[in-house]
Every structure is written in C-alpha cells, then in structure tokens.
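Scroll down for the structure; my scribbles are underneath it.
All protein chains but one are shown at their positions in the complex.
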C-alpha cells in the first residue's frame, strides 16, 4: 500500500491505492507509519518525500472502512491521531508532494510537512463541516500559523475547494510546478537538502519545531476529543445518510 | 444605535450612527455587546456579520464622549476592554464587513474577527501614536500573528492610512469586493458558512481559537494598562490640544 524508493539519501514514500484515490484505510495508515519509522532509523536516508500514485494525492479517510479492525501490528493500531503525533516528532525533513487532489488528511498533511509542493492542476479541500465533524491533522494550529486565522477559518469552516494558486498564496505549499515536471522539480529541491550534512538537518529541524511542537500536539489532542463528540451525532448522521442517498445534506432542521 | 437583521441563520449587526461615521460612544459599545449576547443565545443564528451604516465603517472611539457615563446597564458598563474580551470568547463565527473607512477599533476589530472582508474604496488607520496613546483591540497580538511583526509595527507605530489593497496583502482582510457589490458578496460568503451544521462551526471555531485565546486576552490586559499610563500624559495632552486647535501635534519638546 506504500511504495518505498531510496536514491541519493532521499526516500520517496508513495501512497499506492490509486483505484481508491489513495484514501487512507488501516493498511495505509500502518504502512506509512512503519515506512516513516524505517526512514528514521536508516542512516542512508536524510530527506523523506511523501506523494501519491496515479492522479490523486489522497482522498482522505476511507469512509467505507470507518470501523477499524483490531490491529495485528506489534506497535498497536495506527489512525490519524497516532500518525499526526509521529509526523510532529519525526526528526528528518519531510517534503509533501501534492501530485493531485487532496482531501481531509490529504490536505491537512501539508501543515505537518516541513515543506510542501503542489502540481498546478491539483486542488485541496477540507470538507469537515459538510460531514458534520471537525478538522484534524493539527490543522487548527498549523493552518492559522501558516495562513493566518482568517484564511484558515474560511478553509476549515467553509469546506470549499482551494486551487493550487490559492494554496500557494495562503502559504500552504511553498511552490507550484507544472504537472508534467512535478516530481522532477520536487526531487531537485529534495536533492538540495540531501547534499547537506545530516547533523545540520537534524539540529536545525528540531530547533524550528521547538516553538510549535507542544502547540501541535495539543491541537491533535483537542481535535481527537472534538471528533469523538461529533462522530455519530445528528449532523454527522445526516451527512452520512446524504452521502449514501447521493443527495446534498440538509442541516437546517438541526438548528430548530 | 445597532441595527439587527436575521435571514437564513445569518445575523447582520449594523453600527448605525452614520452622522458620526459610526464612532463608538457608550450606546454603541453597549448596543453591540448586547446584540452579540443575543446572537450567541439564539439557536436560529449561526453566523454574525458586523458592518456600518452609510459611507464609513467606524471612525473609532468618539473623542467628544471620552468621559463615560455611569451605565444603567444590568451587566455594567462596556468599553473597549470588555468588548474585546467578549469578541475573543464569542463562540459563533464572526465576519467583519469593512464597508468604508475604519479607524482605531474600526481597524483593529479585523484582527478579532474570524474573517474580514473590505470594500475596494475603504481604508484603515491606527493613529494611536499620533494621539500619544497606544494600540488596542488586542492588535498588538493579532496584527503580528496575521501580518508578521514588521508590517504590524509599521501599521501600529507609523499611523499611516492603509489602502484596501495593502490590507489584503497584509492578510488583515481575506478578500476585497467592489463597493457596489460589497454586501452581496459578503452575504454569499456568510451563506456558505451558514449552510454548515452549527455543531461543526462551534467545535471548529473553539479549536482554532485555542492556540490564541490566552495570548489575545493577555494583550488586551496589557494594552488597557498601557493606555491608562499614557492617557492624560504630556503626549496625549499635546495631541488633544492640537486636535482642538486644528493643528498638527508637535511632540518634539517632549523628548528634550
């Protein structure tokens, strides 16, 4: 579910479930988590690149696999909360390469990356409100930090699609590249970092995360608690019914 | 002094003292505060829009009403400090619609809003230094967060007018709209939020404010104390004399 490729100190992790637009199911959460652990422990890896196979980056959580199976993984099961904590603590530079559409964690992961790049045709969406739930991925901290609270409020509350140009203007990705040169351009940037001594990369990253680490973990915890309050509630149930019935949700009766 | 209008879960609060450019006097502070409390308690309201009647948004504090009357309001008197605390704690999304010029709290309120929009011909100014006082509205926290400390320093120390384009570049407002389409455009954005379930709006807003709430209250407290130190001091007295005598203030003798 997660392809691994290493060249010149750069490890590329590719979400590989293209028929499901690389939606996160349990196998992807755990495969990506294990791949990060390997990349952390491997001295031949200085820089990590996360991207998606096929036309999408990631469609977010797989709604058809909502009920997580008990994990047979030695370290216990991995979901969004565990993954976010792992990203916050990860010591080597992580580049997120948004090759196509990104939804939910496929969008909020940009705020967890050290640097994100985006293909010009890609777009992102955080549809949490329309699902009757709330934002995740520590985005209620990182998005405000990156783009200011106003743009973050609109993006996280309003659930609109955001074009690549809008994502760049907001600072959610550092640069856009044409689709047909996308991964080549990303790998050039990664190579610039991979020429540096690992000791400098590690020390500088830990310094840069120091002002944010605690705030990001706290946001992850609060978001997890809020999600637990909203999951299965009236708005979330209406959103799921509407999804199954292929209609727009109608939340108006909930506010009577 | 504050008009109220509700449609489709959106409550519009209009500062209505157009002959005084909607300057904040005691009736406006208390009327706006009470209107916010009503909007908070009313389950038919999801989103609040604050705007101004006539050509101005708000000229700031009414200098002709500096001495506040003892309030007959049950909750006690309301001034800038109480209003700012109320805005920080307000649980539903607030959109500030800057329809015309904004001065002092008519400018700094943009940093208290979840989202601000601005008419293309409008402009903002924070003339605190020229009045011999200092910034309010928690702007010494929010402006640095929104636009970086450099732009915030220039705007708050330098007291220059800031065009709509400059305000948008700085991130102080999210979008500009042509004057003749302004409120229609704002209401379209508000309608996007008002379609969402209230539970998601409330949970997401509280998450997004969590990293900032304490810092904003602390700034409000510090600003109130600093204002008390400067009010009636030599620079403030010179500014008031110059205003009454219709001349530019001259602070040079104060630094001998």
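As written, the chain order gives the labels A and B, with residue 1 at the start of each chain.
Methods note: contacts are C-beta pairs under 8 Å (C-beta built on N, C-alpha and C of every residue); 3 or more make two chains touch, one makes a residue touch a chain.
Just so it is clear, the model here is predicted, and its values are computed rather than measured.
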| item | value |
| --- | --- |
| Chain not shown: contacting residue from B:27, B:40 or B:159 | B:159 |
| Touching residue (missing chain; options A:27, A:198 or A:218) | A:198 |
| Missing-chain contacts mapped onto chain A | 9, 43-44, 46, 93, 113-116, 142, 145-147, 171, 173-174, 189, 192-193, 195-201, 203-208, 210-212 |
| Where the missing chain touches chain B, by residue | 128-135, 140-141, 144-145, 147-154, 156-160, 215, 218-219, 222-223, 226, 229-230, 233-235, 238, 251-252, 254-256 |
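We adopt the following convention: only the chains that are shown with their structure count from here on.
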| item | value |
| --- | --- |
| Centre-of-Cα separation between chain B and chain A, whole angstrom | 35 |
